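With one protein chain withheld, the remaining protein chains of the complex are depicted in position.
Per-chain numbering from 1; labels A, B and C assigned in written order.
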Amino acid sequence: MAGNEPILRAVGISKSFPGVKALHDVNFTLCAGEVHCLMGENGAGKSTLIKVLTGVEKIDHGEIYLEGKSILPKTPLEAQAFGISTVYQEINLCPNLSVAENMFIGREPVSGCVINWKEINKRAQAALSKLNVKIDVTQSLDTYSVAIQQMVAIARALDVSSKILILDEPTSSLDRDEIDKLFEVLRRLKEDGIGIIFITHFLDQVYEISDRITVLRNGELVGEYETSELPKVQLIAKMIGKEFDVLTSFNKGNAASAKGCEEDSLCNDAAFIKAAGLGRQGGISPFDLSVRKGEVLGFAGLLGSGRTETARVLFGVDKADKGELYIKNKRSAVASPMNAIKNGMAFCPEDRKREGIMGDLTVKENIIIALQAKRGMGRCISAKEREKLADKFIELLSIKTSGPDQLVKNLSGGNQQKVILARWLATDPELLILDEPTRGIDVGTKTEIQKLVVRLAEEEMAVIFISSELDEELRTCDRIAVFRDRQKIAEISGEDLNQNCIMQTIAGGQKHA
Amino acid sequence: MKKPQLSSKHVPLAITVLLFVVLFTAGAVKYPAFLSMQVFFNLFIDNAYLIILAIGMTFVLVIGGIDLSVGSVLCLVCMASAHLVENKGMNPYAVMVLMVLIGAVYGLIQGSLIQFFKMQPFIVTLAGLFFGRGAAAWISIETINITNKTYNDIAHYRVHLWGDNFISIGAVIALVVLVLAIYIAHYTKFGRSAYAIGGNESSAMLMGLPVARTKVLVYTLSGVCSALAGIVFSFYMLSGYSLHGQGMELDAIASAVIGGTLLTGGVGYVIGSLFGALTQGIIQNLIMFDGTLNSWWTKIVIAALLCVFIIIQRLLVARRDSQKAKGNVKTAL
Amino acid sequence: MHDRLKLITKSKLFWPLMILVLMIIFNIIFVDDFLSIEFKDGHLFGRIIDIINRAAPLMLLAMGMTLVIATGGVDLSVGSTAAISGALVCSLIGGNFDGTVQNPFIIAIIAALFVSILAGAWNGFLVGKLGIQPVVATLILYVAGRGIAQLITGGQIITVYYKPYAYLGGFAPGIPIPFSIIIAAVVLVIVLLALKKTALGLFIESVGVNSVASRFTGISVVKIKFLVYAFSGLCAGIAGLIISSMIRAADANNAGLMSEMDAILAVAIGGTSMAGGRFSLGASMIGALIVQSITTTLYAVGVSAQVLPLIKAIVVIAICFVQSEELRHKLSGIFSKIGGARNEKATVKL
Partner (left out) sequence: ACGGNAKPSGGNEAEATKAEVKDQKNGSGKKVVVGFSQIGAESEWRTANTKSIKDACEEAGFELKFSDALQKQENQIKAIRSFIAQKVDYIALAPVVETGWDTVLKEVADAKIPLILVDRSVKTADGKDDLWITRVGENFYEEGKNLAEWVKNNEEKLGFKGKDTVNVYQLEGTVGSGAAIDRGQAWVDTMEGTKFKTIKSQTGDFTRAKGQEVMESWLKSDKGKIDLIYAHNDDMALGAISAIEAAGLNPGVDIKIVSIDGVKGAFEAMIAGKLNCVAECSPLTGPVLVQTISDLEAGKEVPKLTYAKEEVFPAEKAAEILPSRQY
């Protein structure tokens, strides 16, 4: 499939951080006109390789050749000048600038000696509409959802791109439609002879788009393969370093959902939490909802359909202005997260950079902090107990860290997510709300987390599971609430719990989903 | 100012302008003499240096930094120019150019310390504050009177507008700086990079913006503005004194913040800072026109008005935010 | 051995302590009788005692300031609050020439501290509840505070002749060391205990690191901020008592003038980042001692007070330099790769 001449060649790359050898003698070759997937578990060193290639991090050893010439970009600016444009993991744009400006900053069209704003807005609009995104580009970026921000970042990179395009987990918060659109564009670029490096944890996407695959494990190169010659199961085996059978290892199916999801959820006495007409002006239209102990309730819907809003209202991050909330059949006003936590809830938020991690605190402190908050300020968790908790969860979730005293900001994206999960599990909640908990998490751990969710439910925990991946939801949930346009439109359970039915519901039975 | 975007981002600015107008109207209703054009122009004449400082400060705040040294650079410039013109007999224009250079170097050094040695802006510029004042005192602890003819001519020159109204050269300089700053902030790559850095420094770096250069230049710009303000101040006071401009850094910061600039960086308007400075001027003016306040009541009333202003602004902005959340629900995809 | 050395130099206290030692050595060499301590009238008397005594208010201010800065804020109003506290206590005790009091001493102190806490709480309310930026929020009281203090004293400098009042900022009978430093030490111990025995320290740091995430984990950000500002007010209040007791009068205009800057300086020398997060109270205390000893040294060697700021600036920058990781990086870079390319490290966290 591929096999044009190599456009980018990295030889013997090594990079260490204090306490971690992130890359060790890694070789990597990218050809013109191919999509090259970089695969590996969380913390395998994928993002580090990208950062080293683009001058974000200084290289310890090794050489980089672009079209045969040795280069050594020292800053992303230089990398850009060499014709390498990059979308880094997590969205790296400026929330305070307008969408259009985010796309053109650093290379604004200038007429005379003033920036030509008209031109910028026009071109931004055009570039976004290629990706089927139609928004007001003069609004500041932070008024839009994570997904749209990600689309903007991609649009920017596409627009900059000249020789090489690097995308580090660009699809983690996109839904199917957008991914299709993105792939369409990538294929077009490929035909133009641009080399594309693509990182993702979605195996299906790997097989859909890529020509070749390079696998990293623990900072070392495992090998480079033609996608067509590497079956999925083998790819996973290479990533985790042992044989692994994803598809058979775990499938909850609909077996558990026989637990009486047929009952009317509102008059369910065993409900841990019950919302009646709860709503928030401008956030989510009033909805009824109940979750029983030992049940996993999924939220499905398109981007911006109101899933996160619902979770936030339940957890008291945003105050509901309508309706009532019952916890264990007692009416209670959840007015703040603290309140919610005291009532046995836990909420793993979707935007981990902003709402989740405390970068300058250690892994240990990040893990125990919610428990500490729940206990109150006065009852301090002893040093010994902290140590024990941290070790337990580092082990349980196999968090890759050089120790419990490592600063969280130095962990890889996926491991940060695990730390936040650990934080909430440590509080031993009765209701766990997970908003996109598996975003940016590798297959192995993803399955582990799904298993964990099911196990927690078996241990009588109530779980609300929000995910953009339908099959993940299908696999774990007993019931799925479907959202559209900031409204809960349906609840699906039992027989109907299948891909088709949900898609239909989301689409409202009209157009295609 | 930026034409294509009269969006929700400009609401805090609009609120400031509105509150300014309200204050002015209140003054006019209470004291008839308030409603003269010259009172309005006096605001520019009397606050020219503050306007210039606030403009420089706006850029620094926009990149998420802070510059506490501006007041003492102003003082140092006043003192040094008085010394050079009076005691050393240097050519006044050469002195002015030299002062701008000194300001630039001052800012450049501070910026470099902050950027290349990763020192905290607050501390570096606090040291800059101490240094400037100490250096001024070191030149002379006594007041140096500026008797130089050029300086005096410039100081007394009146730019006549219609009627009897006039503004000073200082005010003209302030207005020129204002226009230039608006241009730099909104229509140059440098200005936009500054905003991007304030929004998210590591993102700006990853987007390939010249972060280090921009940051150092912003501090340099602030140094230049302080020096210009110092020159304007030396026209205004016609003397150098080591206690000139004490606490003015806080006035400048307050002006910028009242004008809608966030100390967290990324958000700020040059024109807002103008209104911030004018607002403080008008508060002072109101108190002077009243003319019955006790010394300590003067302080308390200034603070109270400032407080009311800031709280009203804050509440209005908060309300706007929640309203935006309510009204702005458009599905994108 | 090498590892242990590294551990020591890595400690937050190391560099501030080194500087302090350096200052002491300088003093021993250039200031006569620096080390001599006499025993007079039942208490100690000497230059070192002076430094400690005068540093006590600054230490108190720095304690409050450290916690405020750790939450990512700053409190510019401490000097004004100190003035208010001093004014209030003096006017309540009254300037009776015969040394009697108008109101009981203890009531006066309680009232002054109460008002100081109130002042801090006001800052906390503006910052925590209304979300106003700390510099601006505390600027309000910074401006108003001295006015309020003058309002209380009616523009007079009330001299207090009541004997025990002088104990606070001087020597109490029977105690050989300055009473002010005992007060500071007691407050410090209480705070350290509170930080150690409760999760307050962790919460303060987490608010400073990421306040949004803190809210999501169930920490009441508003309450924490409110608390630290109120505490800063209390510290300023106690410092105000000591300052006014030293001159036995309430000088509304000059009490604690510019002390907010000195307190911030002390915290910064102690290595706590103005951006919030990690903090070390001990290091701030050493910072306060350094700042005070610069001033005292200058008086001792007879340098004009006007150039004091100049020297402070140079010392501060020097301290920042030795503490700068970046500088060490660069130096080691230069040594290891002589003639090597400029190695501008881009530390970006994704």
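Heads up, the rule we're going with is that contacts are C-beta pairs under 8 Å (C-beta built on N, C-alpha and C of every residue); 3 or more make two chains touch, one makes a residue touch a chain.
The model shown is predicted, which means the values in this text are computed figures rather than measured ones.
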item: Interface partners of the hidden chain - shown chains only, full complex considered; value: B, C
item: Sole residue of B:L18, B:L175 or B:L293 that reaches the chain not shown, by the stated touch rule; value: B:L293
item: Touching residue (missing chain; options B:A14, B:A28, B:L98 or B:I141); value: B:I141
item: Contact partner of the left-out chain, one of C:D75, C:E205 or C:D251; value: C:D251
item: Sole contact to the chain not displayed, among C:F45, C:F105, C:F125 or C:F321; value: C:F45
item: Residue numbers in chain B that touch the chain omitted from display; value: 31, 33-34, 36, 38-39, 42, 45-46, 137, 140-143, 145-147, 152, 155-156, 233, 236-239, 241-242, 244, 246, 281, 284-285, 287-289, 291-296, 298-299
item: Positions on chain C contacted by the hidden chain, ascending; value: 31-33, 40-41, 45-47, 50, 54, 97, 150, 154-157, 159, 161, 166, 170-171, 243, 246-249, 251, 253-255, 295-296, 299-300, 302, 304-306
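Operating definition for what follows: only the chains that are shown with their structure count from here on.
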item: Pairwise touch network: line, ring, star, complete, or other; value: complete
item: Centre-to-centre distance between chain B and chain A (centres being mean Cα positions), rounded to whole Å; value: 43
item: Separation of mean Cα positions, chain C and chain B [Å, integer]; value: 29
item: Residues within chain C bordering two or more other chains; value: 344, 346, 348-350
item: Where chain B touches two or more other chains, by residue; value: 202, 205-206
item: Chain B residues touching chain A - in the complex, by the definition given at the top; value: 2-5, 7-9, 183, 186-189, 192-193, 195-196, 198-200, 202-210, 266-267, 322, 324-329, 331-333
item: Touching residues on chain C, where the partner in the complex is chain B; value: 74, 76, 126, 130-137, 139-144, 146-151, 155, 252, 261, 264-265, 268, 273-275, 304, 306-314, 316-317, 320-321, 324-327, 344, 346, 348-350
item: Interfacial residue positions of chain A with respect to chain B in the complex; value: 56, 75-77, 79-80, 86, 88, 92-98, 101-102, 105-106, 108, 110, 113-115, 117-118, 121, 132-135, 138-140, 143-145, 148, 156, 177-178, 281-283, 302-304, 485-486
